[in-house]
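The complex appears here without one of its protein chains, the remainder shown in place.
And then chain A:
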Amino acid sequence: MRAFTYERAGDPAGAAKAVAATKGAKFIAGGTNLLDLMKLEIEAPTHLVDVQDLGLDKIEDTDEGGLRIGTLVSNTTLSAHPRVRQDYAVLTRAIQAGASGQLRNKATTGGNLLQRTRCPYFYDPNMPCNKRRPGSGCAAINGASRQLGVIGTSDKCIATYPGDMAVAMRLLDAVVETVKPGGDTRAIRIADFHRLWGDTPHIETVLEPGEMITAVTLPRPLGGKHVYHKVRDRRSYAFALVSVAAVIQPDGTGRVAFGGMAPRPWRVEAADALLPRGAKAVIERAFADARPTPDNAFKIPLAERTLAGVIAEARS
């Protein structure tokens, strides 16, 4: 870990300004991902702006009948919130499928959206990685890639977005609210929030320098059956091989999003429309452009079988 300076911000725009003002500065909230990365010098911020005093830890109903979740709301609090459990159960299930109780107590809503990949080569500073050291190459493409992405990847990077919470949020069409260093705010559809890697896998979201997440809003509830099935190598405290988030209506229509497959939660609206025709049709459409490695080609049939199970469960 490198030496860094530290301050606690007093207001959101001030926090954004403080990060924008210092080269190499970063926000810190729960720190569950950033501190680990700093210990390995994968992240080496010069300055940390701690946002935990900003009071952005409320969950409120919106006028439209949805929910506004402050960026500092912990995973534990969010997953246990009565309205989330009642109206957005897929979000509760996704969050509780992630990490451990201790980590969920510390991890925040905004921080979780920015969780970085778990590619093993990203995690080893001795190895080439275009995300960690742009231009150094990608050790994963011909390496141990069983956990890695099958779609939306590039010749420069095949990492995945590893989280669970965002997969449910993508399914629910959440909107990410931010504040910029100048005080301007904007609302970003979660579908647009995470970038595909392309030639710049080190740039992971559309956030501008210093731009800070202040809240995530959920639209009105969808009804239907909410399912989150996370498939992994052990039953807790492991990242998804494949996860399926779905809301299925009584008539068999619905939505589906996938985790563990791509640089972002993977949802193709045109594939949603095929849900009444079953898992095979959905997967063929959603993963038509997949480019898996020999190590992770199993993820596509696994996603299909997992979705088949989810559909069967929703119908039962």
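Heads up, the rule we're going with is that a residue touches a chain if its C-beta (ideal position, glycine included) is under 8 Å from a C-beta of that chain, and two chains touch if they have at least 3 such contacts; residues count from 1.
Rule of thumb we're sticking to: contacts and distances are computed from a predicted model.
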item: Chain left out of the displayed complex - its UniProt protein name, from "Xanthine dehydrogenase family protein molybdopterin-binding subunit", "Phenylacetic acid degradation protein", "Peptide ABC transporter permease" or "DNA polymerase V"; value: "Xanthine dehydrogenase family protein molybdopterin-binding subunit"
item: Residues of chain A (touch criterion as defined above) contacting the omitted chain; value: 1-3, 39-41, 118, 120-121, 123-124, 126-127, 139, 142-144, 146, 229, 231, 233-239, 241, 278-279, 298, 301-302, 305-306, 308-309, 312-313
